[in-house]
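Here's the structure, in structure tokens; my notes come after.
Shown here: the complex without one of its protein chains, the others still in place.
Chain naming follows the written order as A, B and C, and within any one chain the residues start at number 1.
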Amino acid sequence: MDGKVRMGMIGGGIGAFIGSVHRMAAALDGRMELVCGAFSSDPEKSKLSGKELFLNPERVYGSWQEMIEKENRLPEDVRMEVVSIVTPNHMHFAPARLALEAGFHVISDKPLTFDLQEAYALRDIVAKSGKIFALTHNYAAYPMVKQARHMVSTGTLGMIRKVVAEYPQGWLSSLLEASDNKQASWRTDPSRSGIAGSVGDIGTHAENLLHYITGLNITELCADVHTLVEGRKLDDDANVLLGFSNGARGILYASQISAGEENNLRIRVYGEHGSIEWAQMEPNSLIVRWLDKPIQIYRTGGPDVCSASMACTRLPSGHPEGYIEAFATIYRNVAMCIQAARSGKRAEAHYYDFPGIDEGVRGMEFICKVIESGKSNQKWIQWNT
Amino acid sequence: MDGKVRMGMIGGGIGAFIGSVHRMAAALDGRMELVCGAFSSDPEKSKLSGKELFLNPERVYGSWQEMIEKENRLPEDVRMEVVSIVTPNHMHFAPARLALEAGFHVISDKPLTFDLQEAYALRDIVAKSGKIFALTHNYAAYPMVKQARHMVSTGTLGMIRKVVAEYPQGWLSSLLEASDNKQASWRTDPSRSGIAGSVGDIGTHAENLLHYITGLNITELCADVHTLVEGRKLDDDANVLLGFSNGARGILYASQISAGEENNLRIRVYGEHGSIEWAQMEPNSLIVRWLDKPIQIYRTGGPDVCSASMACTRLPSGHPEGYIEAFATIYRNVAMCIQAARSGKRAEAHYYDFPGIDEGVRGMEFICKVIESGKSNQKWIQWNT
Amino acid sequence: MDGKVRMGMIGGGIGAFIGSVHRMAAALDGRMELVCGAFSSDPEKSKLSGKELFLNPERVYGSWQEMIEKENRLPEDVRMEVVSIVTPNHMHFAPARLALEAGFHVISDKPLTFDLQEAYALRDIVAKSGKIFALTHNYAAYPMVKQARHMVSTGTLGMIRKVVAEYPQGWLSSLLEASDNKQASWRTDPSRSGIAGSVGDIGTHAENLLHYITGLNITELCADVHTLVEGRKLDDDANVLLGFSNGARGILYASQISAGEENNLRIRVYGEHGSIEWAQMEPNSLIVRWLDKPIQIYRTGGPDVCSASMACTRLPSGHPEGYIEAFATIYRNVAMCIQAARSGKRAEAHYYDFPGIDEGVRGMEFICKVIESGKSNQKWIQWNT
Partner (left out) sequence: MDGKVRMGMIGGGIGAFIGSVHRMAAALDGRMELVCGAFSSDPEKSKLSGKELFLNPERVYGSWQEMIEKENRLPEDVRMEVVSIVTPNHMHFAPARLALEAGFHVISDKPLTFDLQEAYALRDIVAKSGKIFALTHNYAAYPMVKQARHMVSTGTLGMIRKVVAEYPQGWLSSLLEASDNKQASWRTDPSRSGIAGSVGDIGTHAENLLHYITGLNITELCADVHTLVEGRKLDDDANVLLGFSNGARGILYASQISAGEENNLRIRVYGEHGSIEWAQMEPNSLIVRWLDKPIQIYRTGGPDVCSASMACTRLPSGHPEGYIEAFATIYRNVAMCIQAARSGKRAEAHYYDFPGIDEGVRGMEFICKVIESGKSNQKWIQWNT
């Protein structure tokens, strides 16, 4: 069996921010094609979205249950192979379970699930299914993040002593959810987002990035979690002190009321001999500072970058690659793995470099620990111990 | 008739840099699909490329002549509608002519043709064909370039007095063409590249960007054109003084021996009241400096950007968009125009914002004038007068 | 009485970093002249320093007690008017007391004293003396910090919701104090530095800057204070969560083991409508980000800066002013006040814009609260309530 990987999408109707990102990411490298979708819980809207996406109308479904059921009846070389789930948090678990149990691979947006119970349950389901499960913590897929991880893991910086991961945004500086803002509305609604606002939406990205680059486990944390915009139901600012298993200390913060900030995820990792700094908004540079040598800047596609970084670089250096490209690397890697799996093979090892169920479960635990700490008078909350 | 625009590709076999860029650009927005190709003058290589691109083997051709001929015999709703030409310069004209005369739309890489004669001839052919012709001067498609053009054309900066456009690269600092470097090899070969090296390859991008943003015509120029790497057959460094129709002065330079530079196209435009600066390697910021106000930075997707800029922005601000995204905007716009043209309509006006035959002819004239000036002892060479 | 302000110096012998800074700062604006000194507890070294500074040998003293005593006997128009104290922390209080009680004005390096008790005592002594007391929290003297304070205090940003002040350095990444490093040696020695290392040395600068710009009082804090270099006796890394009286939240950190960092004091202040960012290493720019307008960059000496900022700007914009210039502003202001005080007058109000005894006491309280919190299992420590 040959050809592009056939993908179905759940959620992400026209107008949704993240659905469109997933589609561009899937399309970019020419290894996936969108063949069907259940784009909205409103069948009419789903149809309309399918039409604008030039899909065969017969494969645009009124519900994800219908999609999974009907696609499963199509011939093996026609039916979708992987489901992309781009719904709000409360609608991650059920479709993921059904899809996995029906034998489809799954790509899901983050955080993994609505709550920790679902997360643990999903972990079992994934394990049992034997299917590929990918979670779109896209920021770890930038080439310079791979280089950062490489420099830490090969010991170039020496033992890590300090980590600072920050993720300020400003778009929720006013009570946007009171107006008709789709993005704000579900993210600030406990019934759809879960127990956390900014901590779940972007704090988990920061935690994932930190863990991906350093490999360190947080063993204790102390969180200050607040809602600074009056009338909001979930946190919009969280500042967290961290302790790591190797004795390193750290700070992580997530904020959506940092007025004027766009999407300023940034991480600094300090070792004995030097440090690295990476900022999502200038993603093609990795700044490396040394105790006893001039500063260095590694560049996407530039000299001396590691093979993991080159494996997700599409252009010569100086041709900026961005957010969609990093997102697309997850899709490309999943596609390679699925294509190999068609004939029972495994893709080359480096294609398995995408976040999966374990990262998802860890993210959900992180949310719970931070929220718990935020409510506690106890200074340190233990984790991973 | 409905559906994605069906595209065939000429050149761009696996391994070619720019062919892959065109394919990603075409795929990104989900409006074009690659349905056929003649990827190499070697039929075997062409087949191999087609296979890796998951194409129907029957639509992978051994030559572009064969492709145009055979596609033309396919049913109207199956055959390709547009040809993407991504071959070296000497192979732009012939396939473009044949495709246009066969009734296909054309997207071509730049510079337009091998020489000026071909350029003028192609202009007539395009005019006669009534088909869409797009030239991938991709840098003018960045959102912040649209904003720059907007600020100049609405008079915000006052009358323009000075323009500095620079395009340093370093990759040809050694005699790469003596080794087996495909990119270097044809670009430095007069029989495939034409009379110019760096001037044609990147100088034309700088000229296009300058003209797109300012709308000014160069009326005189004085060029210092050199080959600084011994053994090279075409120019690798060109510095040009400019005079404009409105009295403004300027500098444009293109260099491929600026060791350490990646792809550093940068432009500054100075008016009576303020100036703008844009750099391709940080494409999502437009710096605006004023005589009497604090510096401003406009951002892709950020506050107060013009509608032309928003029309080619895919993500919220802070989610970096890069080179492929800008390239894709040309493909998206062309696709919109072709989809409208299917039923004899015109797309909304702003979709026609892509470089076409006139930009291509102007670029070829620019090459000729610069090379002529470079050889001349006369200080100023007139143009556009 | 007329002429430059006559200054004596305690500490700061040749080779000392900060003594030389104070001398350059005093000299820059031509309002102070160094007339005498007790540069070292070793009289020979003091003499040598005096000679290299071209001082009259008779006014180079073997001890600060001797200097204060003998200068006091000189004619009024000859003797020093102000004492600059640039010794380690444990030698701030005694000379300051003696100088004030002898009728001299005092400029002291920070932190104010060895411990809090001394700080409170010195506050009383200053009050009783009626003399000018200045503390060199020099970072608040940068022109763009004045502009930042102005933008907060005039309400441009709206109510402040979040503050992030960070101060990473890397120079203590190894156990420098084990070698013969004068700077490291006393700063890491509890008998000379006091109860704190990085918290006192640089954390107090961050606290001062934060308070100067925002005017906010910290009402609760939660600190993670650590020594990451084995064998060190005082903290070298401290991460602190903050709560402010108006409900705002914040983070402050000081680190001297952030390998590769030079002197990267940086502050971000987020209000309802926008935010400001200032970094000491690029001190002539103030970045202002808005919810609904393009980013602005205010520049030292540039358009639209406030009068307090212009009052400490010496050059047209684009001529970089640095660390010494900011430091010199404190000296210039003190000199203006002393010159006025000679005839019982007060200088113009804006010259009193320098840190004094209150800032010093607050800094000492800050040290105590952070160190206390660092040792506590209780989450929040109250302050200023």
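Operating definition for what follows: a contact is a pair of C-beta atoms (placed from the backbone, for glycine too) under 8 Å apart; a residue touches a chain by one contact, two chains touch by 3 or more.
Source: prediction; values computed, not measured.
Within the whole complex, the absent chain has one touching residue among B:31, B:149 or B:289, and that is B:289. Set against the missing chain, the residues C:15, C:247 or C:322 yield one that touches it, C:322.
Of the candidate positions B:41, B:173, B:219 or B:384, contact with the hidden chain is made by B:173. The chain that is not drawn here is touched, among residues C:15, C:30 or C:103, by C:30. Although one chain is not displayed, its contacts with chain A can still be listed: residues 288, 290-299, 302-304. Residues of chain B that touch the chain left out of view are 157-158, 161-162, 164, 166, 168, 170, 173-174, 222, 224, 226, 228, 237, 239, 241, 243, 247-251, 253, 255, 257-261, 268, 270-275, 288-291, 295, 376-380.
Residues 2-4, 17, 20-21, 23-24, 27-31, 34, 53-54, 169, 171, 261-264, 280-284, 299, 302, 314-325 are the ones on chain C that touch the missing chain.
Heads up, the rule we're going with is that only the chains that are shown with their structure count from here on.
Of all chains displayed, A has the C-alpha centre closest to the centre of the whole protein C-alpha set.
Inter-chain spacing, taken between the CA centroids of chain A and chain C, is 44 Å. Once the centre of each chain is set as its mean CA position, chain B and chain C turn out to be 55 Å apart. Residue positions of chain B touching 2 or more other chains, listed in rising order: 299, 302.
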